[in-house]
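This report concerns only the one structure given below.
Only one protein chain is missing from this complex, and each of the others stays in its spot.
Labels for the chains are A and B, by order of writing; each one numbers its residues from 1.
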Amino acid sequence: MSAQQLPLRFRISLRRRAGTIGSAWQQPLAIVGMVLAGAWILVAIFVPLIAPYDPLAQSSHLLLAPSSTHLFGTDELGRDVFSRVLWGSRLSLPLAFLLVSAAVLIGGTLGGIAGYFGGLVDEVVMRATDLVFAFPTIILAMAVTAALGPSLRNAVLAVLIVFWPSYARVVRGLVQSLGQADYVSATRLLGASSARALVVDVLPNVAGPVLVLATLDLGNAVLLLASLSFLGLGSQPPTPEWGSMVNTGTQFFERWWMGTFPGFAILSVVLAFNFLGDSLRDALDPRSSWAVRERKP
Amino acid sequence: MSLLELREVEVEYRRSGRSPVRAVAGASLSVDAGEVVGLVGETGCGKSTLARAAVGLVAPKAGSIWFEGQQLRPLGRRARSRSDARLQMVFQNPFSSLNPRRRVGDQIADAMSILGLVPASARRARVAELLEQVGLPPAAAQRFPHQYSGGQRQRIAIARALAAQPSVIVLDEPLSSLDASAQAQVANLLKRLARDLKVGLLLISHDLALVRHIADMVAVMYLGLVVETAPTRALWSVPMHPYTEALIEAIPRADGSGWLPEALPGEVPDPGHPPAGCRFHPRCPYAFERCRTESPPLVGMKKNRSVACWLHEPGGEHRAPSQFARVTRTSGVGDHVDGI
Partner (left out) sequence: MKSLLSVQGLRVQLPTASGLVTVLDGVDYEVEPGQVFGIAGESGSGKTISVLALLGLLPEGAVVEGSASYAGSDLLHLGRRAMRDVRGKEIAMVFQDPLTSLHPMMTVGRQLTEHLVYHLGLKASDARDRAIELLEEVRIPDPAGALHAFPHQFSGGMRQRIAIAIALACRPRILIADEPTTALDVTVQAGILRLLDRLRQQSGLSVIMITHDLGVMSSVADWLTVMYAGRIVESGSTADVLRRPRHPYTAGLLAALPHPEAAEDAPLLSIPGSPPSPQARPAGCAFHPRCQYAVASCATDVPELIGAGDSRRLACPVDPLLVRA
C-alpha cells in the first residue's frame, strides 16, 4: 500500500515522522547517544594520559571507598578502580568494533552469495544460520568459549559466531528483494552483468539497513563480551575488563564501588550505541518513498 | 521481417503450492521500425507478463521471440549481448524503476558506459541531449529521482532507454500512474519519438482511448490470448471481436449527454482455470454451440487484420458483431449487470 492510497489524514502524520537526516539528529536521544559514544571513544584513545594509576599496579591500600585520591575506590588487590574502568574501554570498544565489522563482513558476504545464487548455496547458508539461531545467544557463546578454553580471544570468536547469521539473513533478504526491483531489471536490460548490477544498484541500498543493525550490535557486543567475562569464560585476571570486574564486585558486595562503576560503564556504552542506532534508523527510514504530488491512481 | 516478432508465445508462472498458471496462452504480434503497437487488455489478461517476456526478463514456456532476425535469449546470469540491448523497456511504476540513490545523469549514462556507445568525454553532452529530447533541462542530470514528479520520472526512464540506441522499446503501462496533464505530455512525446527516431514501440495499456491516440496498430488481449489485431482506425470503426466491441462500448464519453457506458456481464475467470472452448464465451452475447467447445485460432483477415472468433470467416468481410450477429443471451440475475 503506497502512501498515496492512504486517506489524507494518515499521509499528514507520515510526513511529520519521516524527517530528513538533519532533523533526526536533533532528537534528544540522538544527541545523548552521540555525546556518550564520543566521550567513550575519546577515553579509549587518551586513557594513558587520563588514567591516574596503572591498572595493574597493586598496592597495599586495599578495598578503599571512593575518595579524592581514588575516585572510584580500590579493589581487593589495591588497584585503582577508576583507572581500571578507563582502561577497560580500551578493551571493550575496539573489540566490539572489530567483532561487529567481522560479523558484517563474514555474514554479509555469505548472505549476499546466498541471496544472489540461490539454490544449494542458499540452502546451506540458511541452514547454518538456523543452527545458530536455534540456541539462545548467551548459551551458545558460553558453550563455544567453554569448549575452546576460557580466554578473551576465544570469547571474541564465540561472539562472532553468534553474530554473523543476523547479517547473513538481512543481506540475503535485501539482495533477493532488491534484485527484483525494476531499476535492477532496467540495468540488466541495458547490458549490465549481474555482478555490476549487484555492486552498483543493490549494495548501496543494502548498506543503510546493515549500518543500522551494526550500530545497534556494537552495544550488544560489549554486553555479550562483558557477560562472558562475568561468567569467567572471557577475559582472565588481571585484565581490567568490565565484565570480570563486575564479577569480582559481586564477591565483595559491601564494597559497592567495585562492581557498580564497571556496571555503569557497560550501561552507558550500550545505551549510547542503542540511541545512535535508533537515530540512524529513523534518519535512513523512508525519506524518499514519500508520496509525490503527481500520481494518477 | 519485423524488428520484434512474437510467435505463439506462452508464459507460465508458478504459484506456491498450486499448479502453474499460463498467464499468456499464445500471443503473436509484431512491431516494425517507427511503428507504435498498442497492446490493450484489462486486469488479468497477461499483458504485463507478455511485456516482460517480449523483452527477455522472463523466459517463455512455448513459442519464440525474434528480435532483429535473431531469436531472443532470455536474461540470465550473463550480461546481455550488445545487439539484444537494442530492445529496451520502460516500466510501469516510475517510482521503482529508477535507483533512488544514484543521480539521474549517471543512470541515463549507464547504457553508454556498459555498451561502450559513447566515450567518457562525450557522455555529459549526450546525456544533456537526451534530457532535452524528452523535454527536461540538462541540469536534471545532477539531481536525484525523488526530486521529480511521476511524469518527469517516466521521461527520465525513457531517456535512459533511448541512451542504448534501441530499435524497439517495450513500455509497460507507462501512463497509468500519471495524472491527465502528464499523460498527455508523455503520450505526445512517445508519438514524436517513434516518428522522428524510427523506434518501434510496443505500448502496453489498459486505456484503450489513450492507445487510440498513440498507436498505429492495436492488439487486444483477453485472458492470456490475443483476440484481435488491427490498424487503430479500423479497430475503432469496425471492431470484429465481441470483446473489443464491449471494451469500446464501456468507455465513458465526456460529452455531457448522460449516456451510461455498457457493462460486460460476468467476471474475468481465473487464469489458472480458463473456460473450455473460446475463453470469452461465458460473457459473450453472441456465443453459440461451437464457441463452447472449440477455441478459435487467431486468423488473418483482409487489410492487415486478424481476429480469433468463430463469427468471422478467415479472409472474410470486416463486420462488427452488433451489425450482424445474433444475440444469444441476455443478462440475468447474478450477472451483476444493470440496465441492459
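The rule is simple: a residue touches a chain if its C-beta (ideal position, glycine included) is under 8 Å from a C-beta of that chain, and two chains touch if they have at least 3 such contacts.
These figures come from a predicted structure and were not determined experimentally.
Asker: Per the definition of touch given earlier, which of B:E267, B:E289 or B:E317 contacts the omitted chain?
Answerer: Of these options, the touching residue for the absent chain is B:E267.
Asker: Looking beyond the chains shown, say which of B:A187, B:A287 or B:C309 touches the absent one.
Answerer: Of the listed residues, the one touching the omitted chain is B:A187.
Asker: Of B:S83, B:S149 or B:Q165, which one is in contact with the hidden chain?
Answerer: Only one listed residue reaches the unshown chain, and that is B:S149.
Asker: May I ask you to list the residues on chain B that touch the chain which is not drawn?
Answerer: Counting over the whole complex, chain B touches the hidden chain at residues 42-43, 149, 151, 179-185, 187-188, 191, 206-210, 212-213, 232-233, 236, 246-248, 250-264, 267-268, 333-339.
By definition in this document, only the chains that are shown with their structure count from here on.
Asker: When the centre of a chain is set as the mean of its C-alpha atoms, what distance in Å lies between chain A and chain B?
Answerer: Roughly 49 Å separates the two chain centres.
Asker: Mind listing the chain A positions that touch chain B in their complex?
Answerer: 2, 181-183, 185-194, 196, 200-201, 204-205, 288-290, 292-297
Asker: Which of the residues in chain B end up touching chain A in this complex?
Answerer: Contact set of chain B toward chain A: 55-57, 75, 77-82, 84-85, 87-89, 91, 93, 95-102, 107, 110-111, 114-115, 144-146, 148-151, 157, 160, 163-164, 176-180, 182-183.
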